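Left out: one protein chain. Kept in place: all the others.
Per-chain numbering from 1; labels A and B assigned in written order.
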Amino acid sequence: MSSVATTQIKLTPERSRPSVRARLQDALPKIVLAPSFAITIVFVYGFILWTVYLSFTNSKTFPSYVITGPRAYLRLWGWTFDSDPPSSWYTSIVNMGIFGFLYIAICLALGLFLAILLDQKIRGEGVLRPIYLYPMALSFIVTGVAWKWFLDPGLGLEQTLHQWGWTSFHFDWIKNKDFVIYTVVIAGVWQASGFIMAMFLAGLRGIDGEIMKAAQIDGATTFQLYRRIVIPLLRPIFLSAFIVLAHLAIKSYDLVVALTSGGPGGSAWLPSNFMYEYTFKRNEMAVGSASAVIMLMTIVAIIVPYLYSELREKPR
Amino acid sequence: MSAVATPSRPAASQNASSGMSTKTLNRIVIYGLLALFAVFYLMPLFVMLVTSFKTMDEIQNGNMLALPRAPTFDPWLKAWGETCVGLTCAGIKGYFWNSIKMVVPAVLISTMLGALNGYVLTKWRFRGSTLVFGLMLFACFIPFQSVLLPMATILGSLGRFGVTLQNTVGTSFGLGNPTVNLVFVHVVYGIGFTTLFFRNYYEAFPNELIKAAQVDGASFFQIFRRIMLPNSLPIFVVTVIYQFTNIWNDFLFASAYAGTGDSMPMTVALNNVVNTSTGVVEYNVNMAAAMIAALPTLIVYVVAGRYFVRGLMAGAVKG
Partner (left out) sequence: MLRKLLIGTALATTFAFSAHAEDVKEVQMLHWWTSGGEAAALNVLKGDLAKEGYAWKDVPVAGGGGDAAMTALKAMVAAGNYPTASQMLGYTVLDYAAAGVMGDLTETAKKEGWDKSVPAALQKFSVYDGKWVAAPVNVHSVNWLWINKAVLDKIGGSEPKTFDDFVALLDKAKAAGVIPLALGGQNWQEATMFDSVVLSTGGPEFYKKAFNDLDDASLKSDTMKKSFDNLAKLVTYVDPNFSGRDWNLATAMVIKGDALVQVMGDWAKGEFNAAKKTPGTDFLCYRFPGTDGSVIYNSDMFGMFNVPDDRKAAQVALATATLSKSFQSAFNVVKGSVPARTDVPDTDFDACGKKGIADLKAANEGGTLFGSLAQGYGAPPAVANAYKDVVSKFVHGQIKTSDEAVTELVKAIDDAK
């Protein structure tokens, strides 16, 4: 962990006769970081502990602080294997897998693709960029209605194509318990992929032109240039984009409610819907908390190895 | 710091070896694809726009993709100044200010903190700094629903403390004010992202410049102000867009911590207009209200988006 800071401070004259001022200067980076870190510890990790605690109580409508054991976890565990008929928890987990994977993968691929296209000295970039970006600006409270219409076979795409003469066309996923989750993917990708495009675009614009020039002089093709040089340079952006998407996927609560009201027989539920329902609607706060804890643990299992490999000190 | 103004780096498609005809074909394909995706992204906006200019009769009996036969501005006027938000029927115009005075400070504070954090975490590393970053990053994943109640409890006690201060010192320092509460909450749950964005951007920023500045005797803050900030425009744009959108569109915290009419943010008002289940739903007014409510974010996108181009400058500095 050889940092620029320590090596440099050794060079400064104050180092030879350490004064209060020098020590303060030395600690300054930590002092700057401290408030942010402190509020994170209290308001995130403190609250996570609180949630873990509640999951072992019999909290119902309100938090109760009497530990009663892991009943909430046992119930969730039982529901995990209730596949026929599917329990709400089972549906939520399966949907999370489908939705999480497709949503993140498509958004990353599409975002990068559009960013690369837009980076080709496009006339009208100023018009196209906001067009790709704007879905993120609108609250799903309303765009959900527009999507609901569009996907509704009686109102939207199917109806329109029927009017135009293509009567054999069928698109009723939103009404189908086995396909409704894919409509959530479509609307989700529509909303977030433009923002991911912007992140990649910012990254592309930050890449040193000299490197590209040198590679071109060496005779690299466009494809090679991107695969070998540009995409590896965008690695930190991939990390940011992945975190943004993963967190959006996990918190996709409004999306499901606005688009499907939970889907036929609750078939579009995601774990966040489950958590909200049980904590606030069904007054089973212990179960809601337990599901939140399981969600967080799953995230730990997926994200931490990824973070570890990304953040591991690399020789620079 | 000699900012050599290299005009731009060569775009990848302008490959020296490719002939004129392939190049033209390439351009056609690229523009075609871009246009196709533009249609996909614009479709819901199109539906919303045409709907907002239709009469209710036309909405109920016509096709949702058809252009309005007799365009009317009434839905927009109604959404702006007449529609009922709860029992007050004065449109949604009054709620802009509530949102703005909450969003602007929250975005500025969280973005600045993120920039400073990112700077420390990449250029002033210390033992454990990676762990600190990892912990702050993981904080992005906490489901907001599960912090709603403990946060409310804390805000409640802060508010009572504020009342005590008011009675003893004469000022509550904003404690207990719903807008201040919301700013605080959004800063707390925003710094994870802002730190992430800046840290990953600064990661690629050359250390040599910092070293040189230190040799010249520049202090911690001088380096930040003179070297890091001027080269951070693209990531500022991304961060501001992200924070602005998330905070502006937040409903959960807004409805729970600032529900009363005096400080009700735009999203809560919009939700009260749109999310009703009785009466003939006035889709045209709803769509118009949604467009109006989204205007500030749209403006931020269009205006801020222009500054992506300035990112070209960043490449010029790195030598």
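Note that contacts are C-beta pairs under 8 Å (C-beta built on N, C-alpha and C of every residue); 3 or more make two chains touch, one makes a residue touch a chain.
Please read these numbers as outputs of a predicted model, since none were measured by experiment.
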| item | value |
| --- | --- |
| Option from B:Leu42, B:Leu108, B:Val281 or B:Val302 whose C-beta touches the chain left out | B:Val281 |
| Residue among A:Gly46, A:Pro70 or A:Pro153 that touches the chain left out of view | A:Pro153 |
| Which of B:Gly128, B:Gly156 or B:Pro230 contacts the chain that the document leaves out | B:Gly156 |
| Touch with the omitted chain, as defined above, among B:Met64, B:Val85, B:Leu121 or B:Ala204 | B:Val85 |
| Contact set of chain B toward the excluded chain (per top definition) | 84-88, 148-150, 152-153, 155-157, 159-160, 163-164, 167, 251-252, 255-257, 259-261, 268, 271-281 |
| Chain A, residues in touch with the chain not shown (by the definition above) | 60-66, 75, 85-86, 88, 148, 152-154, 172, 174-175, 177, 257, 260-267, 277, 280-284 |
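By our rule, only the chains that are shown with their structure count from here on.
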| item | value |
| --- | --- |
| Residue ranges of chain B in contact with chain A within the complex | 6, 8-17, 30-31, 33-34, 37-38, 40-45, 47-48, 51, 63-65, 113, 116-117, 120-121, 123-127, 130, 132-147, 149-151, 188-189, 191-193, 195-197, 200-201, 203-204, 207, 210-211, 214-215, 217, 219-220, 234-235, 237-238, 241-242, 245, 249, 251, 267, 270-271, 274-275, 283, 286-287, 289-290, 293-294, 297-298, 300-302, 305-306, 308-309, 311-312, 314-316, 318 |
| For the chain A and chain B complex, residues of the former touching the latter | 1, 3-5, 8, 11-12, 25, 28-30, 32-33, 35-37, 39-41, 43-48, 50-51, 63, 110, 114, 116-122, 125-126, 128-143, 145-147, 149-150, 155-156, 159-160, 163, 190, 194-195, 198-199, 201-202, 205-210, 212-213, 216, 219, 221-222, 225-226, 230, 233, 236-237, 239-240, 243-244, 246-247, 250-251, 253-254, 272, 275-276, 279-280, 288-289, 292, 295-296, 299-300, 303-304, 307, 311, 313, 316 |
